[in-house]
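Here it is, the structure in full.
All protein chains but one are shown in place.
Here is subunit A:
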């Protein structure tokens, strides 16, 4: 008796569920792709690699300031983990909102490509910032600096700190991060060409996770007793490595440089763990990206080589080959100038 009723109940519920699904879909098939209204063509959405990353907090601040100057709506959303699949949901959301432009730092060069294509089909302009996708998926890439320049400045810094010879290692972010891999490749070339006595013994990946980067640093020092220096071209990595070094016997003996923010690294510069490191200003990077996004959304530029646009305080920029806009040279921070910066 009861099972009969349970069956009947289940059958009714299945029909109800399917009916619901169909009615939801039915609404979908009616209207076309072109949304009239609903969307806001003058809004800019920032999607960082992950939240709670001081580097992206700074670039978001720059983006927000630029949006305020331009007079456009600005939003920052993003995943908690730096994985491509979690970024895709947020790109999809921007598509649904028909955001005017999207500024995204890609966790993977191809994995978010389809989602970005979908966004562009819906009329959203796409700017990649800091970490690029493959060129066909975006309109413009705002590059923090020329990759060769970044690689050379870090190699020069470590060479200077270890006296031009010895073993060094690299502590990177994700093994699939486009920018990291390009820099590491260029660093290897730079070492081979100009610093033959410096040997790159290992590259490890901390996945931009503080604890993982900390553990990988410890692992490097244990497996390479003759290690002279570590290059960490990622802000999470260099801070974690500095934290490990400052509390260990290696403090002052193993050099550390890379890309970090002044606020994270100030105490390690002051206590002598780190002599110097480099970074472009991420706030300026976000600022420039927002201006590029707005120029695209308002139709001032198309992202073609030679297109020019104004970027507020930073002046005029020109789009280069492959739709790349370069912010400028990285700044070197050391004891003499670190107190001049706050980000």
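In the analysis below, a residue touches a chain if its C-beta (ideal position, glycine included) is under 8 Å from a C-beta of that chain, and two chains touch if they have at least 3 such contacts; residues count from 1.
Convention: contacts and distances are computed from a predicted model.
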item: Candidate names "Autoinducer 2 import system permease protein LsrD", "2-oxoisovalerate dehydrogenase subunit alpha", "Sulfite reductase, dissimilatory-type beta subunit" or "Nucleoside transporter/FeoB GTPase Gate domain-containing protein"; UniProt protein name, chain not shown; value: "Autoinducer 2 import system permease protein LsrD"
item: Options A:113, A:258 or A:282, residue touching the unrepresented chain; value: A:113
item: Sole residue of A:97, A:144, A:161 or A:261 that reaches the chain not shown, by the stated touch rule; value: A:97
item: Options A:89, A:194 or A:337, residue touching the unrepresented chain; value: A:89
item: Among A:65, A:176, A:298 or A:331, residue touching the chain not depicted; value: A:176
item: In subunit A, positions touching the absent partner; value: 1, 3, 5, 7-14, 16-18, 20-21, 24-25, 27-33, 35, 38-39, 51-52, 75-81, 83-86, 88-90, 92-93, 95-98, 108-114, 122, 174-176, 205, 207
